[in-house]
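Below are the structure tokens for one structure; questions will follow.
As you look at this complex, bear in mind that one protein chain is not there, while each of the others sits in place.
Moving on, here comes chain A:
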Amino acid sequence: MRGVTRVVCVVGAGSLLAGCGVAGGESRGGTDPNGVVRASWSDPQRPIEPGNTNEVQGGKVLGLITRGLTRYDPKTAESVNDLAESIETEDSRVWRIRLREGLRFSDGTPVTARSFTDAWNYTANITNKQVNAPFFQYVEGYADVHPADETARPRAKTMSGLKVTGPRTFEVRLTQRYATWAEGLGYQAFAPLPRLFFEDHAAWLRRPVGNGPYKVESYRRGKAMKLVADPAYRGPDKARNGGVELVVYTDPNTAYADLLAGNLDVADDIPAAQLPNAAADLGDRFVVRPAGIIQTVSFPFYDRAWRGARAAKVRRGISMAIDRDAITKRIFNGTRIPAKDWTSPVLGAKGGYDASVCGEVCSYDPKKARRLIEEGGGLPGGKLVLTSNVDTGSHRDWMDAVCHSVDKALGREHSCVVNPVGTFADYRTQVTDRKMTGPFRAGWQMDYPNIENFLSKLYYTDASSNDGGHSNPEFDRLIDQANAAPSAAAAVAGFKDAERILARDVPAIPLWYQNGSAGFSERVRDVALDPFSVPVYQAITVTR
């Protein structure tokens, strides 16, 4: 261990000198409140701002520097009030929000009701081209600032549904009843923004300012971001270390090697190739926990061959032909869990997870699978073409395995073939242009831990992410009913009823739930992942 720590000092010299002098010492007892955690990162694909960040890498930064009305407990994924003192509604349509007293941004300016409404209006406005704009689609007046017609100009600057009623209170009026609306408010797109953001946008992007436990000290684009704990932060999750340095790695394998060499403290997203070794390399410094991600295979309902009752039998048959247990064990070394419904276990029973929903359809039964497919008139076109991008996430490997499994069940070679697409961008373009002729990969990472997020966005008629074009009036009716429920708990029960329809329709085959994984160095402790598979940075302690 000595040798390793010595190298840490040489390589990390400069920023980390403080922690270095003692790191090689004998005592592993105390913690260093000023110690800096060095964590792996990669270059966000869009500028980092709440309205424009929808992927994990930019999300890491926003998670460190912003706090919203609610937050999700890193352990239970439960939504609890954070900046909000109360969020109240009588009819699930008009929501009254009151903020806690004395809230401040890290530049000292106060967090007021306007910090929220201004930020939300900014994100929703089409002229600002924010990818997260659709999160505000249920707010009254959204259509005025974000017309659906691609050529139209916005008719208003602000959404009429947002009304500031006092320095710390505001009201949100939705276009429809939406019982679980408040459950989504912990998502980063709903974060408040300081005046600086609107007055000098370029400066804000160079060095983002928020209201979280950390503030940005320096940001060298494409290379690293240094964040320091904000001593003025008053929230319940104050940083237990001195700061976080996010270092851009071009390849997760390199980050992993740096972790082993002791040059990096936290590496999340352990590459699949290293998973078999991770437990041996890292021992108890290897963390795995369920993340709110489900991988499914979706069907193109815009293709006539996949519609109708007979095709439903074929879809069910294909699902039963996939040996999920074997594939998750062999290819993913147990970092994926065979799926038993269309949500995620991180929701817990309270959030709507229910392992009994999929039932027989999600179990491996090659004999019955073959019979169902034959009864349904065989595979459309004589064979199954499975499509996905193959540039990330070992997609090629599991697709080969799924095809092999289907081949075996049908007792016929090459009844299932893989159609690999080179880049994610190209794949998504083909999917949105409805060019799929057979089943295609559909991953879903939850925005907020609630069953509603897994169902209504994906399977409701013409919903924002209904790529396969699934449509079932009965399902839509149950979703509408659930949305209009008087309480979030009642809504969850309603959503579960809707989910049972999916078990009959099988618009998408649930494959497996994804786990997040991370490794950490001997220099740090208390490393955990939250339900979004992001390390809980503020809880990490650095040993002396």
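Side notes on the structure shown:
Throughout what follows, a contact is a pair of C-beta atoms (placed from the backbone, for glycine too) under 8 Å apart; a residue touches a chain by one contact, two chains touch by 3 or more; residues count from 1.
Everything that follows uses one rule, which is that contacts and distances are computed from a predicted model.
Missing from the rendering is one chain, named in UniProt as "Dipeptide transport system permease protein DppB" (options: "NADH-quinone oxidoreductase subunit N", "Cytochrome c", "Dipeptide transport system permease protein DppB" or "Acyl-CoA dehydrogenase family protein").
When the whole complex is considered, the residue among A:A133, A:V390 or A:A482 that touches the unshown chain is A:A133. Screening A:T31, A:Q45, A:T109 or A:S363 against the full complex identifies A:Q45 as the residue touching the chain left out.
When the full complex is taken into account, the listed residue touching the unshown chain is A:Q445, out of A:N211, A:S344 or A:Q445. Taking the whole complex into account, chain A touches the unshown chain at residues 3-4, 6-7, 11, 43-47, 54-55, 126-127, 129-131, 133-134, 146-151, 205, 220-224, 248-251, 253-255, 257-258, 260-261, 263, 391, 422-426, 428-432, 442-445, 457, 464-467.
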